[in-house]
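One protein chain omitted, others in place.
== chain A ==
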Amino acid sequence: MRKEGSLFGSIDWLIVIIYFTLVVLGWFNIFASVYDPVANQSILDMNLNSGRQLVFIGVALVPILVILLLDFRIYESFAPLFYGIMILLLAGVLVFGREVNGAKAWFEIGAFRFQPAEFTKMATAMLLARYVSSTGVKLTDFSSQLKVFLILGLPIGLIMLQPDFGSVIIFASLIIPMYREGFPSIYLILGLTIGVLFVLTLLVPQNYLFIGIGAVTLIAAIMQWKKPKRLIPVALIAIGITCFVLATDFILNEVIYEYQKKRVEAIFRPELVDPQAEGWNLEQSKIAIGSGGFAGKGFLEGTQTKFGYVPEQSTDFIFSTLAEEHGWIGSLVLVTLFIALILRVIFIAERQKSKFARVYGYSVASILFFHFSINIAMTIGLFPVVGIPLPFFSYGGSSLWSFTIMLFILLKIDMHRSQVLMRF
């Protein structure tokens, strides 16, 4: 009994409660997404996603138990090993993987499917945390920055080859823990600038964009007239931006798939997109969410999500079910739960005495935040449609387990936060 008591010991119950709340709400919403009012099925029906999700939830208790039983130190110790295994799996999936929706991202063994990218996020976060916490590493130094980019770049490069742009974007979230540890702000500003330029390239005809760049460069040059030395960086930046614009245009038109371009255009230039074809997902998702109103249509009373108008209903677009049936109130509850969970994770990260634990904690917060925000943003038309599930909510074992493992490793480390000092 004592042993069992210590199993949960000083676990952060707030996170555990939010976790189970999200998982159970998710389960109900998965049922609502697949429920057919004519058939009168049960939520436990194994032919439905909801029945299977209950099995996934039950199975998720196994890794939770294992994590709680395992030593909390192995993650830091074995981080390079985990990372190495994941890199090998990512390489392997390119050869042996099964192609689903145009991406070679899945291993398939019998009925069991496994997506290495899901777990690579965690392994990468651990290796980054270990690297940053090792002695002598200063993120203000360029050599350290380079190594961070290397650790991030390897899995990103392999996932790009699948290709799975959604996961790539999630990896970018790991810049946030780096920023917390002293990464220069210029990287965030650069990232933001690239984002703004990308949108501008889509919205503004190229000619105008070039005229604009020219004008801004000219003004900057006049302002720096008295210091001729500064003219060179100004000119370099201008050339860089011009190249980026040309590159974006090239990428949009030549590199990425037409459907991906359309998804990007659906957000920024909806007039170019046919709502009956490429714009269907977004339009139907917005109709479902928008028709929810303030209080929603009621549990199992949703019509858009129930009758197949919104695709990927129980996975990536699960939010539209919730928003349709529970209205803005439901949206408010969900957004609040997620933001509360993420802020609590940051709170936990900040109370760690070990740098490894803090960096890992921030990584968990950032990955969850990116998943949550991109998923919601794509269902309401603020972000192009990419296949990113809503953590704990969306249907699927792979996604549920990887988030569960990621979160409970943090909770396990947190339970032992006072023991850390002994190591140093």
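Here is the rule we go by: contacts are C-beta pairs under 8 Å (C-beta built on N, C-alpha and C of every residue); 3 or more make two chains touch, one makes a residue touch a chain; residues count from 1.
One rule holds for everything that comes next: contacts and distances are computed from a predicted model.
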Choose one: "Energy-coupling factor transporter transmembrane protein EcfT", "SUF system FeS cluster assembly SufBD core domain-containing protein", "Cytochrome c oxidase subunit IV" or "Penicillin-binding protein 2". The correct choice is the protein name in UniProt for the chain not shown. "Penicillin-binding protein 2"
Contacting the left-out chain in the complete assembly, out of A:M86, A:I170, A:I346 or A:V386: A:I346
Of A:F56, A:Y83, A:F369 or A:W401, which residue touches the hidden chain? A:F369
Touch criterion as defined above, residue of A:F82, A:F198 or A:Y309 at the omitted chain: A:Y309
Touching the absent chain when the full complex is considered, from A:F338, A:Y360, A:F393 or A:F408: A:F338
In terms of residues, what is the contact footprint of the unshown chain on chain A? 36-38, 176, 179-182, 284, 286-294, 303-304, 306-309, 323, 327-328, 331-332, 335-336, 338-339, 342-343, 346, 350, 362, 365, 369, 373, 376-377, 380, 382
